[in-house]
Structure formats: C-alpha cells, structure tokens
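Here the structure is laid out as structure tokens; the discussion comes afterwards.
All protein chains but one are shown at their positions in the complex.
Letters A and B mark the chains in the order given here, with residues in each chain numbered from 1 onward.
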Amino acid sequence: MSQHHVAHHDAHHGGHHAHWDTSVWPAVISIGILAWSLAFSFHFVYHQSFAGLITFGLGLPLILAGIAGWTSEAMGKGEGLSFGAMGWFILAEAMIFMSFFAYYWFMRLNSPAWPPAGTPELPVVYPLVMTAVLVGSSITIHAAEHQMDLGNKSGFLTWLVVTIVLGLTFLGMSVYEWTHLIHGGFTIATNSFGTTFYSITGLHGSHVVVGLAIFLAGLLPALRGNISHGFWRTASLYWHFVDVIWFFVVSQVYFW
Amino acid sequence: MDKILKRLAVTSVAAAAAGGAMAAAGGAERVFDPAPGWDYLWKEVLIDISVIGILFALMTAYLIWRYRRTPDNVVGSGPRLSPAAAVGWVVIPTFVFMADDFFIAANGWALWNKYRDVPADRLEIQLESGMYSWDYTYPNGVQTQNELIVPAGKPILLRMTSRDTLHSHFIPDFRVKEDSMPGRVTYIWFLPKEAGKEHLVTCAEYCGVMHSYMAGRVVVKTPEEFKAWYETSGASAKKSS
Partner (left out) sequence: MNLKEWIFTTDHKRVGVLYLIGSIAAFIVAGIMALLMRAELSTVGPTITSNPTTYNVWLYAHGAVMILGFQIPALTGFFANYCIPLMIGAKDVAFPRVNALSVWLFYVGIILALLTFFIPDPPDIMWTGYPPYSTITTGNTALYTFTVLILGFASIIGGVNFLTTITYMRAPGLTWNKLNIFVWCTLGAFVLQLIFVPVLGTAVTLISMDKYLGTHFFDPTRGGDVLTYQNLFWFYSHPAVYVIFLPFFGVLFEIVATFAKNQVFNYKAVVYAGIGGIVLLAGEVWVHHLYVSGMVDWIRVGQMVTTLLISVPVGLMLIGLVGTLYKGSITFETPMLYALGVLFLFLIGGLTGIPLAVASLTLHLSDTYYVVGHFHYVMAVAGTFSIFAGVYYWFPKVTGRMYNEFWGKVGFWITFVGTNIVFWTMMDIGVKGMPRRYYDYAHFSQFEGAHQLMTIGAVILGVGFAIALINWIVGAAKGQPAGDNPWGSMSLEWTTVSPPPHGNWPTPPSVSEEWTPYAYGKR
C-alpha cells in the first residue's frame, strides 16, 4: 500500500474516501462452511438427504473456489511470517490429538477389562512399515528444503515428488488396513476401542491429506519455477509435525 | 449468623445425644455428622471473605475519593517502585493470599474426609436414578420410589447409578449431593437425626425436560417404626418375587 493513500487520508478526518483493502474469498469460504454445517443437520438430524445433498453440493464449489481464489490472490505476497504462525497453529493442532489421547487414556485406565469385547488382534509388522514410510518422507522433504536453499531447483522438485509419493503410499496403506479390518467385522461402532482406533488414525490420516494438499497446491507454481521459500519452509514444518504425531498414534494405538 | 449458631448448637447437642444413645446400645463408634460441619465451615469462610471484601472495598473507595482530580492534582504521580519494593509487592501479598488459601484448603479437606469416610455401622441402600425418578433398593430387596425411608440415628449410605442420563441426588437439609451416571457407581452418606421429619430430595444435575420436577423425600422414622416397616415390606417383597 502506498504512502500516498495515508497521506491523503491524513489531510482530512475520515470524510474523504480512499481505497481500503478487501478480499471476497474469506466470505466465500465461510458461506461454504455454513452450507456444509447445514448439510450435516439435514442429513443426520432431520433425515432429509436430498436437502443435505443440495447444501453439501452448494458448499463444495464455494469452498474450493474460495481456497483457489485466496491462494492465487495471496501467494507470494505474505510478509514471511507464516513460519512463526505455523508454530502457533501446530500447538493448537497438537492439542486436538492430545484431547483424543487424553480421552483414550482416561477411558482405558478406568475400564475394568481391556480390550473390550470384539477387538481383533492388530498387526505388528504392518504399522512398522507405515512408520518407516512416513519417517522416510520427513527425511526427503528435509532433503528437498536443503536443495532449495542450495538453489538447485530440479533437486528440490525431485525430492518433493518423492515425498509426495511416500505420503500417498502411506495413505494407501492406511486405506488398505482399514478395509481389511472392517471386512473382518471390526468397525468404528464395534466398541469403544474401535471408536478410538478409527477416530485417532482417521484424524491423523486427515492431516496427511491436508499436508499432501498443501504440497500439491505449491507444486503447480513450483513447476512453473515459482518457489517461495517461506511457503516451503512452513509446509515442511507441518509435514514434520504430522510425522511426529504418528509416533504417538502408532505407539499408543497399536503397541499398547 | 445468629440463626446458624443456634442451629449449630442444637444439632451438636442432638448429635451428642444420639451418639451417646448408640454407644450405650451397642458400643458403636462415635459418628461425626458432616452437615453441621458444613454449616460451621461455611460460616467460617463467609467471615473470611467478608472481612477481605470489606477491607478491600473500603480501601478502594478511599483511594477513589482521596485521589480525585483537584486543581492542584492534575496529573498522577504514582511511585516508581524500586526493584526491592516491586518484588516485595509480589512476594508479601503472595504469602498473605497463600496463607489464607492453605487455611481454607486445610479446613475444607478435613471436612471433605468426613464427608467421604462412611461409618462402618450403616444402612446401605442402592439408588438407581432415571428420567425422572429415584428408585431405592434396600438390602432385603424392598424397593421404593421417590421415598427414602430411614431410621433416625443411623448413617445412611447410598450407592448410586443411573439408567439413562446424569442426575444428582441433592438433599439440601443434609448439605450433600453427588451425580449418578450410567457405567459408574458413586456414593453419598448422611445422618438422619430427628424421627418424624421429612427432607426434600431434588435433582441438581440437568437430566432432561422434566428435570425440575424430579423430586422425592427422605422420611425419617424411629428405629422401631423403621424396623416394623422394613420387616413387613421385606416379607411381601420376598413373596412377590
């Protein structure tokens, strides 16, 4: 914003009208979220699935357009503060996981018998492989960042793509494991362990999805040669967080 | 205040008498009744906070009046505290507050233990609460609804659970309540003293539409009356089951 505007304002109290920054995208996203909230009520509370579908369908394009519009409006214009902000945001995210774990511990330590009836044996090796894949992706995104700092664009892109592939592999493995268990008759509604198992792994999985979405959103500009250091440092911080949380998930849910 | 003191005196005499009677009857332990203890602690804390409140309010009022703007007092001249004074103004109030906190906490804890330690010589009754009734089951299988019939002078222990939502068995006269809920068992105990009296039981945890109508009563009988009622209804309970 130019000095000119302010000086102009200063010349007179309020009355004169100069330009004030605006953006429609926050509003667009918010209306989309409102539509989705209504969709949930229509479908699950009032059992009016058609109305639910319509409101959901209205919300989806609004949210997608909002995110796309926002990204293109703001990309590269940040003040380089997003890294610090991500730190605070991660604190909040960590607390969501903490709440689920606190629930899980409290319930489990208070329960007379564990596990509750209907819980199958969980695999041992499979989650270890998943862990290796996710840790690997943390290493590769670090390598990508390193190449970025060295100014090596193609090196950066290579490592980034490897990271994305590893992330997708992890997701695929989760999906496979879920379907496997569900076919075996163990679902989120089986008992309180099923409830915690699926909600904690699901919550973590959703964070993997968000992390990958951030990578993909940045990948397109990056392929065009627009590599924003602030963006990638922030995205990679988030990805490391998703990785660290997985250690908690795997140790608490699979091996305790 | 006066009334509280008087009530305290009366109840402690009554408790002593009851205790004496029981000791004579079967060498039972002396029972501490938490309800008058509650009144005593409440009074103590009330005096404590009133003194603090009045002192603080008077001082604030004085400062407001004393340092109002006058022609020769047009800008504040609050002190710049030396490091020692600044620390002193933290440390000293902290100790004063903490002293009061620990005093209250200690008394609160002592009373708490009395509320939670149930005398061994007691009548134990199961309570299942539900929308919207209190259902009591006595050791011999007698069941009552919304009416808890108890003998005077005997500690009553309620083991509580719920078949639906949360409820809270509140007996204002005995200064006690605790939630009941599905999946857990909680307890309260109290000491009914005067035979012939009735005490309101009311629900203190929002449990649904008719929450405010969920009430019952504690009916205190003499030990003999209670025994007679307990045995006849016990027999009919057996027959019907």
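Keep in mind that, in the parts below, a residue touches a chain if its C-beta (ideal position, glycine included) is under 8 Å from a C-beta of that chain, and two chains touch if they have at least 3 such contacts.
Since this is a predicted model, take the numbers as computed values, not measurements.
One chain is left out of this view; which of B:Leu166, B:Ala195 or B:Ala237 touches it in the full complex?
Only one of B:Leu166, B:Ala195 or B:Ala237 touches the chain omitted from view, namely B:Leu166.
Given the full complex, what residues of chain A touch the hidden partner chain?
1, 3, 5-7, 9-10, 13-14, 17-27, 29-31, 33-34, 37, 40-41, 44-46, 70, 73-74, 78-79, 81-82, 84-85, 88-89, 91-93, 95-96, 98-100, 102-103, 106-107, 110-111, 116, 188-196, 199
Tell me which stretches of chain B touch the chain missing from the display.
Listed in rising order, the touching residues are 34, 37-38, 41-42, 45-46, 48-50, 52-53, 56-57, 59-60, 63-64, 67-70, 73-81, 86, 89-90, 93-94, 97-98, 100-102, 104-105, 107-109, 111-112, 115-116, 164-166, 168, 170, 172, 175-184, 186, 188, 200, 202-213, 215.
The working rule: only the chains that are shown with their structure count from here on.
CA centre of chain A versus CA centre of chain B: separation in Å?
49
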